[in-house]
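Notes follow once the structure below has been shown.
Only a single protein chain was left out; the remaining protein chains are all shown in position.
The chains carry the letters A and B, assigned in the order they are written, with residues numbered from 1 in each.
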Amino acid sequence: MNKKSQQPSKKQQKEKSSIRDNVEMILEVLVYVFFINAFLLQTFGIPTSSMEDNMLIGDHLLVDKIAYSRSLGTLDGFMFPQLDMKRGLTVVFKSPPEVKRNNMSRLMYVKRVIALPGETIMVKENQVYINSNPLHEPYVSFKGNPSVPDNFPPENLSDWWPEFPLEHRYNLVETELGMAYQVPEDHYFCMGDNRNISADSRVWGPLHQDYLIGKPWRNYWSFDAPTEHYLNKNLFQRIGYTIINFFKHTRWERTLKKY
Amino acid sequence: MNVTRLKPFFFLVLGWLMPGLGHFMQKRILKGSVFFTGILLLLVFGILMGGGLTDLYDLQPLTILAFFGSLGNGILFIIMKLSGLGAGNLKVFTYSYGLAYITAAGFLNYLVALNAYHIAKVKKNV
Partner (left out) sequence: MFESHLITMLLFSVIVSILLAFLRYDTKKEIIRSALKLFAYMVGGVILFSWIMFLL
């Protein structure tokens, strides 16, 4: 009789503690998730075609947080494979305050570094010149209706994009090819690969190095959907669309693609 | 106050409200001190790094989780919110580190509160 009365409460105890165990396990895992997110890898989904054809709308990539991280000295830097910034590297970064706050604005962007601090950059009819030398850019494309002019810096004062910081508009240098823009210290000049539509440093100015988040590493899932889907604020609609179209619209061949 | 007469749920709430309080009240001084110090350090370092609390600015899974983590800090969440310390500085390079510190502090505080609850429950069942 004692056993009978003890059994339900023991069972109850076990059930309760297993729920609590699971909750505690989930909480601990979440600590690790945010640890990994800050110090190792972050996820990022591409909502626009500004980096086509290298990154498509719907590419979900893993961002390497180590590559552009910093160190204090040699021992410190020796631990991690940190990279020195080079022309041509792709960067994921926090949106600088100059980026227009409209319904297209997000918190993270991905572009390619084209000019380094101190270098001069000029774009003439879509050809980029770094320190007056033409740059060979095999990654570039010109898709969609051009919304960004094919010359930079603009010839007239009135042609600067309003978002381009005033204090940076005077970094102009006379070169044999014309007026070039000199990239300020601690900044990078970034452009999207799809030059026609990419809102980048030509529009909102040079990117300060403190805004860097990481380097695109690999794609883990590529889902073919229009930009509207990725900018849709209605989470349930997005989840529904994704579930329904998961097998049909996933670009399986892009899984694990290296950037 | 006879602490053993209080329901375990009370220690869960107190433990969430102030890191380690649920343990202090049950005479677990060492554990309470460690939890209080540890979580406070995470928050202080997080704020020094420019990190902040997360609002529900969109419904991405990570945002929801970060918001939930921020809430885990109990009364310190309220203090940070009201004083402006929880605003965070997105412009600083160390912002993402700070954010991880503050969010992890919150999740750990939930665990600390559950631990205090567990101690009270075990005591009650004995």
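The definition used in the following text is that a contact is a pair of C-beta atoms (placed from the backbone, for glycine too) under 8 Å apart; a residue touches a chain by one contact, two chains touch by 3 or more.
Values in this document were obtained by computation on a predicted structure and should not be read as measured data.
Of the listed residues A:Q82, A:N126 or A:N151, the one in contact with the hidden chain in the full complex is A:Q82. Within the full complex, the residue among B:F11, B:F24 or B:Y101 touching the omitted chain is B:Y101.
Of the listed positions A:E28, A:E119, A:D150 or A:E163, the one in contact with the omitted chain in the full complex is A:E28.
Remark: the omitted chain is touched by one listed residue; of A:I66, A:M108, A:L172 or A:I197 this is A:I66. Listed here are the chain A residues that touch the chain not shown: 28, 31-32, 35-36, 38-41, 64-67, 69-72, 76, 79-82, 217, 258.
Across the interface with the omitted chain, chain B contributes residues 31, 34-35, 38-39, 41-42, 45, 48-49, 93-94, 97-98, 100-101, 104, 108, 111-112, 115.
As a working rule, only the chains that are shown with their structure count from here on.
Listed in rising order, the residues of chain A touching chain B in the complex are 13, 20, 23-24, 27-28, 30-31, 33-35, 37-39, 43, 65, 70, 94, 97, 208-213, 233, 235. Residue ranges of chain B in contact with chain A, taken from their complex: 58-59, 62, 65-66, 69, 90-93, 95-97, 99-100, 103-104, 107-108, 110-111, 114, 118, 125.
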